[in-house]
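All protein chains but one are shown in place.
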Amino acid sequence: MKILNILGSSRKEGNSEILSDYVLNNIDHNKIYLSDKHINPIIDKRHTKEGFSIVEDDYEEILPALFSHNIYIFTTPLYWYGMSGPMKIFFDRWSQYLRDERFDFKEEMSKKKAYVIVTGGANPQIEALPLIQQFKYIFNFVNMEFVDYITGRGNEPGDVKEDQAAISKALLWNKSLKGE
Amino acid sequence: MKILNILGSSRKEGNSEILSDYVLNNIDHNKIYLSDKHINPIIDKRHTKEGFSIVEDDYEEILPALFSHNIYIFTTPLYWYGMSGPMKIFFDRWSQYLRDERFDFKEEMSKKKAYVIVTGGANPQIEALPLIQQFKYIFNFVNMEFVDYITGRGNEPGDVKEDQAAISKALLWNKSLKGE
Amino acid sequence: MKILNILGSSRKEGNSEILSDYVLNNIDHNKIYLSDKHINPIIDKRHTKEGFSIVEDDYEEILPALFSHNIYIFTTPLYWYGMSGPMKIFFDRWSQYLRDERFDFKEEMSKKKAYVIVTGGANPQIEALPLIQQFKYIFNFVNMEFVDYITGRGNEPGDVKEDQAAISKALLWNKSLKGE
Partner (left out) sequence: MKILNILGSSRKEGNSEILSDYVLNNIDHNKIYLSDKHINPIIDKRHTKEGFSIVEDDYEEILPALFSHNIYIFTTPLYWYGMSGPMKIFFDRWSQYLRDERFDFKEEMSKKKAYVIVTGGANPQIEALPLIQQFKYIFNFVNMEFVDYITGRGNEPGDVKEDQAAISKALLWNKSLKGE
């Protein structure tokens, strides 16, 4: 079991990361901060003769990380009632990799399990629901198991520590991921 | 009445733009192709002392266009069950402009009317619903009227012309926007 | 092709039925007004030893009608952001019929195609979306094809005739169902 935490926030140690760190406490894992990576928006070449060609950006180092882990924890603040822009850019590129001859992307993704952590300021347990449904569609498309999600409340940095329901669920995930 | 069509696709003349052009046929309007613009992802500085500072990218030319039009048509293909990454990057920056002292962004946006056009390959009238709900939340937040939306089906370029329900709704919007 | 229109409204000739009648104009079909039927709420006996027994109410005459038609048009006003109570009572009983030894209910339902017509007063094209998603889950569960849906606006009786987008989509369905 290898865990990869993929973070969409533009800030380090914001509420969404704090909540994820409860989940990952004392568990071996790797993190990818999408805001540290240079990822180009997809150029849709599905309908061109030449098709997609390899894009020389940081995705080439993300791909091996995706393949070598089997549990993904997607962590994003709720930006405008959706995942962060950089995380959306990250997913959009999957359309390219589905057609990449170097690997069978869909087959690889179907072996993974996904957890989702979203934090937002006002009423995330309601306002994040369209995003949760979007994640459900995304994971369904690649036959990835969507294990569960947590929505946490937090506006000012650190606020999420006061969201007891979110913290207690994070601690349950932590125990479960530790195999306890 | 000034109409601004804001397009999120990575391709020109894809299905989402074709459908929008039915709406805009013989109507004066301007277009912004977000894929032609250089827009940085937001750096969240809501909780820093210095706050946001002006970002020198193409948003500085988009802002006057936003303010000088009063009807927005948001056009995006359904990428991974959401708006395109570049359109998400576009919206995320609103968090910055809400705090910009040069204008009252929320007040300006509350005067606008929004239409949404989404096209997708498989079953967009169902699969786009989380995105429609996200748009609803976005427009609510800035008190912008969400007039209506069209979901059109199209995978191969031009397919959407066969979606009669989408086309007929586009033609009704065209008549309505012409004041007929 | 035999068409069954299943109506959930408590009133005859309300907006939801008017809209359905555009779809069914000059097409052979049958109607079931659920408000005319006596249907008991399900008594969940999934976990009792004796299991379900046949309930002697009007569902015994509805069942043959369900089996003998292959296209269902579900018509309901939006009551409190959902289908009408009598239509919900109607669906709840499917849990019983899934376990009825007289027939293979799920297998029968998997051969049917479903259309949905919903009308509501304020903003049905947004406010009906949770209901549309519920219908999607219901039809998925029994592997019934969910062809499409129409949401129409109408508060006062007859209002829906002014909803041109709804009417034009109803007329397209009418042509399609006629095989034109």
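Order as written gives the chain letters A, B and C; numbering starts at 1 within each chain.
Rule of thumb we're sticking to: contacts are C-beta pairs under 8 Å (C-beta built on N, C-alpha and C of every residue); 3 or more make two chains touch, one makes a residue touch a chain.
Worth saying up front: this structure is predicted, and the values here are computed from it rather than measured.
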| Thinking of the complex as a whole, which visible chains are touched by the chain that is not shown? | A, C
| field | Options A:Asn25, A:Asn70 or A:Ser168, residue touching the unrepresented chain | value | A:Ser168
| request: For chain A, enumerate the residues touching the unshown chain of the complex. | output: 125-126, 129, 132-133, 136, 146, 148-149, 164-165, 168-169, 172
| note | Those residues of chain C that touch the unshown chain are 9-11, 14, 35, 41-44, 47, 77, 79-86, 88-89, 91-92, 94-95, 127, 129-131, 133-134, 137-138, 141, 156-157
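The definition used in the following text is that only the chains that are shown with their structure count from here on.
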| said: Which label fits the chain touch graph of this model best, line, ring, star, complete or other? | reply: line
| task | For chain A and chain C, let me know how many angstrom lie between their CA-based centres, rounded off. | result | 38
| query | Where in chain B do residues touch two or more other chains at once? | reply | 129, 133
